[in-house]
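Here you go, one structure.
For this depiction, one protein chain was excluded, whereas all remaining protein chains were kept in their positions.
Moving on, here comes chain A:
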Amino acid sequence: MLTLTNLGKSYRTSEIETRALDAISLEVAAGEFLAIMGPSGCGKSTLLNILGCLDRASDGSYRLMGEEVAHVSEAKLTQLRRAHIGFVFQSFNLIDDLTVAENVEVALLYRQDGGSRKARIAEALERVGMAHRARHRPRQLSGGQQQRVAIARALVSNPKLILADEPTGNLDTANGKAVMDLLNGISGAGATIIMVTHSPAHAAVARRTVRMLDGRIVSETQV
(Lines give C-alpha, C1' and ligand atoms only; values in the text may rest on other atoms or scores of the structure.)
Protein backbone atom coordinates (compact mmCIF):
# COMPACT_ATOMS: atom_id res chain seq x y z
CA MET A 1 0.00 0.00 0.00
CA LEU A 2 2.65 2.50 1.05
CA THR A 3 6.38 2.50 1.67
CA LEU A 4 8.43 5.06 3.58
CA THR A 5 12.20 5.04 3.19
CA ASN A 6 14.40 7.26 5.35
CA LEU A 7 11.67 9.87 5.50
CA GLY A 8 12.50 13.07 7.37
CA LYS A 9 10.79 16.35 8.14
CA SER A 10 12.38 19.48 9.57
CA TYR A 11 10.90 22.83 10.44
CA ARG A 12 13.22 25.71 9.87
CA THR A 13 12.97 29.14 11.42
CA SER A 14 15.64 31.76 10.92
CA GLU A 15 17.66 30.52 13.86
CA ILE A 16 16.93 26.92 14.60
CA GLU A 17 16.10 23.78 12.74
CA THR A 18 13.71 21.40 14.43
CA ARG A 19 13.80 17.80 13.29
CA ALA A 20 10.23 16.50 13.62
CA LEU A 21 10.76 13.21 11.81
CA ASP A 22 14.03 11.42 11.29
CA ALA A 23 14.82 8.46 9.06
CA ILE A 24 11.40 6.91 9.20
CA SER A 25 11.17 3.67 7.25
CA LEU A 26 7.89 1.85 7.27
CA GLU A 27 5.90 -0.42 5.03
CA VAL A 28 2.15 -0.79 5.28
CA ALA A 29 0.34 -3.47 3.28
CA ALA A 30 -3.13 -3.09 1.83
CA GLY A 31 -5.88 -3.90 4.35
CA GLU A 32 -3.66 -3.39 7.39
CA PHE A 33 -4.88 -1.68 10.59
CA LEU A 34 -1.88 0.15 12.05
CA ALA A 35 -1.72 2.10 15.28
CA ILE A 36 0.96 4.74 15.97
CA MET A 37 1.68 5.51 19.62
CA GLY A 38 4.04 7.79 21.46
CA PRO A 39 4.21 10.78 23.80
CA SER A 40 3.08 14.27 22.81
CA GLY A 41 5.43 15.98 20.37
CA CYS A 42 7.05 12.75 19.14
CA GLY A 43 6.01 13.41 15.54
CA LYS A 44 2.92 11.18 15.25
CA SER A 45 0.67 13.85 13.81
CA THR A 46 3.39 15.14 11.47
CA LEU A 47 3.83 11.64 10.12
CA LEU A 48 0.11 11.22 9.69
CA ASN A 49 -0.12 14.55 7.84
CA ILE A 50 2.58 13.46 5.44
CA LEU A 51 0.94 10.10 4.92
CA GLY A 52 -2.30 11.93 4.18
CA CYS A 53 -0.64 14.21 1.63
CA LEU A 54 -1.60 17.20 3.77
CA ASP A 55 2.08 18.01 4.21
CA ARG A 56 5.32 17.15 2.46
CA ALA A 57 8.44 15.46 3.70
CA SER A 58 11.76 17.34 3.69
CA ASP A 59 13.76 14.33 2.61
CA GLY A 60 13.48 10.64 1.97
CA SER A 61 10.95 8.74 -0.08
CA TYR A 62 7.24 8.12 0.25
CA ARG A 63 5.68 5.72 -2.24
CA LEU A 64 1.92 5.59 -2.16
CA MET A 65 0.40 2.74 -4.19
CA GLY A 66 3.61 2.43 -6.17
CA GLU A 67 3.90 6.16 -6.87
CA GLU A 68 6.62 8.41 -5.46
CA VAL A 69 4.87 11.32 -3.79
CA ALA A 70 7.50 12.85 -1.50
CA HIS A 71 8.21 15.77 -3.80
CA VAL A 72 5.19 16.21 -6.09
CA SER A 73 3.27 19.45 -6.50
CA GLU A 74 0.52 20.72 -4.25
CA ALA A 75 -2.03 20.11 -7.03
CA LYS A 76 -0.88 16.49 -7.36
CA LEU A 77 -1.18 16.03 -3.59
CA THR A 78 -4.74 17.36 -3.79
CA GLN A 79 -5.50 14.78 -6.48
CA LEU A 80 -4.09 11.96 -4.39
CA ARG A 81 -6.09 12.98 -1.33
CA ARG A 82 -9.21 13.21 -3.42
CA ALA A 83 -8.68 9.80 -4.97
CA HIS A 84 -7.43 7.63 -2.14
CA ILE A 85 -7.58 9.09 1.34
CA GLY A 86 -10.17 9.63 4.06
CA PHE A 87 -9.54 11.52 7.31
CA VAL A 88 -10.84 11.27 10.88
CA PHE A 89 -9.64 14.01 13.25
CA GLN A 90 -9.46 14.18 17.04
CA SER A 91 -11.55 17.35 17.10
CA PHE A 92 -13.99 15.97 14.50
CA ASN A 93 -13.55 19.03 12.23
CA LEU A 94 -17.12 19.24 11.05
CA ILE A 95 -18.26 22.47 9.39
CA ASP A 96 -20.71 24.20 11.73
CA ASP A 97 -22.72 25.89 8.99
CA LEU A 98 -23.55 22.63 7.21
CA THR A 99 -25.93 19.82 8.21
CA VAL A 100 -24.73 16.29 9.01
CA ALA A 101 -25.57 15.09 5.50
CA GLU A 102 -23.91 18.11 3.90
CA ASN A 103 -20.79 17.56 5.97
CA VAL A 104 -20.58 14.03 4.65
CA GLU A 105 -21.20 15.31 1.15
CA VAL A 106 -18.11 17.55 1.36
CA ALA A 107 -15.99 14.41 0.82
CA LEU A 108 -17.82 13.77 -2.47
CA LEU A 109 -17.99 17.38 -3.70
CA TYR A 110 -14.53 17.44 -5.15
CA ARG A 111 -14.63 14.09 -6.95
CA GLN A 112 -15.57 13.53 -10.53
CA ASP A 113 -17.18 10.11 -10.11
CA GLY A 114 -20.89 10.54 -10.72
CA GLY A 115 -23.24 8.02 -9.17
CA SER A 116 -25.96 8.78 -6.72
CA ARG A 117 -24.49 10.99 -4.02
CA LYS A 118 -27.61 10.90 -1.89
CA ALA A 119 -27.63 7.13 -1.77
CA ARG A 120 -23.96 6.98 -0.85
CA ILE A 121 -24.37 9.57 1.90
CA ALA A 122 -27.37 7.73 3.28
CA GLU A 123 -25.47 4.47 3.18
CA ALA A 124 -22.44 5.96 4.96
CA LEU A 125 -24.62 7.49 7.66
CA GLU A 126 -26.43 4.16 8.01
CA ARG A 127 -23.11 2.39 8.58
CA VAL A 128 -22.21 4.70 11.48
CA GLY A 129 -25.77 4.71 12.83
CA MET A 130 -26.39 8.42 12.25
CA ALA A 131 -28.97 8.28 9.47
CA HIS A 132 -31.68 9.65 11.78
CA ARG A 133 -29.62 12.82 12.40
CA ALA A 134 -28.93 13.68 8.74
CA ARG A 135 -30.61 17.10 8.95
CA HIS A 136 -29.08 18.17 12.27
CA ARG A 137 -26.24 20.64 12.70
CA PRO A 138 -22.99 19.40 14.28
CA ARG A 139 -23.57 21.64 17.32
CA GLN A 140 -26.74 19.72 18.12
CA LEU A 141 -24.87 16.43 18.47
CA SER A 142 -22.77 14.91 21.24
CA GLY A 143 -19.03 14.42 20.75
CA GLY A 144 -19.42 10.71 20.04
CA GLN A 145 -22.13 11.41 17.49
CA GLN A 146 -20.00 14.09 15.82
CA GLN A 147 -17.08 11.66 15.51
CA ARG A 148 -19.38 9.05 13.94
CA VAL A 149 -20.42 11.67 11.37
CA ALA A 150 -16.73 12.41 10.73
CA ILE A 151 -16.14 8.69 10.16
CA ALA A 152 -19.07 8.56 7.77
CA ARG A 153 -17.44 11.43 5.90
CA ALA A 154 -14.16 9.52 5.73
CA LEU A 155 -15.97 6.40 4.48
CA VAL A 156 -18.31 7.82 1.94
CA SER A 157 -15.81 8.10 -0.88
CA ASN A 158 -14.64 4.50 -0.37
CA PRO A 159 -11.00 5.52 0.15
CA LYS A 160 -8.34 2.85 0.15
CA LEU A 161 -6.55 4.57 3.03
CA ILE A 162 -8.18 6.01 6.14
CA LEU A 163 -6.08 8.15 8.47
CA ALA A 164 -7.35 8.74 11.98
CA ASP A 165 -5.63 11.25 14.29
CA GLU A 166 -6.59 10.36 17.86
CA PRO A 167 -10.18 9.65 16.86
CA THR A 168 -11.12 8.79 20.43
CA GLY A 169 -9.10 11.50 22.14
CA ASN A 170 -12.07 13.75 22.81
CA LEU A 171 -14.53 10.98 23.67
CA ASP A 172 -15.59 9.13 26.82
CA THR A 173 -14.99 5.40 27.19
CA ALA A 174 -18.33 4.24 25.82
CA ASN A 175 -18.23 6.49 22.80
CA GLY A 176 -14.55 5.68 22.26
CA LYS A 177 -15.35 2.01 22.17
CA ALA A 178 -18.15 2.55 19.70
CA VAL A 179 -15.83 4.47 17.39
CA MET A 180 -13.18 1.74 17.63
CA ASP A 181 -15.77 -0.88 16.77
CA LEU A 182 -16.68 1.14 13.70
CA LEU A 183 -13.07 1.44 12.55
CA ASN A 184 -12.53 -2.24 13.16
CA GLY A 185 -15.49 -3.05 10.99
CA ILE A 186 -14.22 -0.80 8.22
CA SER A 187 -10.84 -2.45 8.38
CA GLY A 188 -12.50 -5.82 8.10
CA ALA A 189 -14.19 -4.63 4.94
CA GLY A 190 -10.80 -4.14 3.25
CA ALA A 191 -9.68 -0.51 3.84
CA THR A 192 -6.22 0.30 5.13
CA ILE A 193 -6.36 2.25 8.40
CA ILE A 194 -3.57 4.12 10.11
CA MET A 195 -4.50 5.52 13.50
CA VAL A 196 -2.63 7.73 15.97
CA THR A 197 -3.70 7.07 19.55
CA HIS A 198 -2.65 7.50 23.18
CA SER A 199 -4.80 4.64 24.43
CA PRO A 200 -3.12 1.18 24.66
CA ALA A 201 -6.55 -0.42 24.73
CA HIS A 202 -7.51 1.15 21.44
CA ALA A 203 -4.12 0.43 19.95
CA ALA A 204 -4.72 -3.20 20.81
CA VAL A 205 -7.65 -3.23 18.41
CA ALA A 206 -5.16 -2.64 15.59
CA ARG A 207 -3.21 -5.68 14.55
CA ARG A 208 0.11 -3.84 14.39
CA THR A 209 1.44 -1.01 16.60
CA VAL A 210 4.37 1.29 15.95
CA ARG A 211 5.89 3.30 18.81
CA MET A 212 7.62 6.62 18.22
CA LEU A 213 9.91 8.85 20.27
CA ASP A 214 11.56 12.12 19.22
CA GLY A 215 10.78 11.68 15.56
CA ARG A 216 11.95 8.10 15.22
CA ILE A 217 10.29 4.71 15.26
CA VAL A 218 11.58 2.94 18.36
CA SER A 219 9.63 -0.31 18.38
CA GLU A 220 7.00 -2.29 16.60
CA THR A 221 4.52 -4.87 17.84
CA GLN A 222 2.63 -7.24 15.64
CA VAL A 223 -0.34 -9.18 17.03
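We adopt the following convention: a contact is a pair of C-beta atoms (placed from the backbone, for glycine too) under 8 Å apart; a residue touches a chain by one contact, two chains touch by 3 or more; residues count from 1.
By our rule, contacts and distances are computed from a predicted model.
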item	value
Protein name as given in UniProt for the chain not displayed, "Transketolase", "Putative ABC transport system permease protein", "Ring-1,2-phenylacetyl-CoA epoxidase subunit PaaD" or "Sarcosine oxidase subunit alpha family protein"	"Putative ABC transport system permease protein"
Given A:55, A:123 or A:214, the one touching the chain that is not displayed	A:55
Residue, one of A:30, A:106 or A:218, that touches the chain absent here	A:106
Absent chain, residues of chain A that touch it	49, 52, 54-55, 74-75, 78-79, 81-83, 87, 89, 91, 93-97, 106-107, 109-111, 139, 153
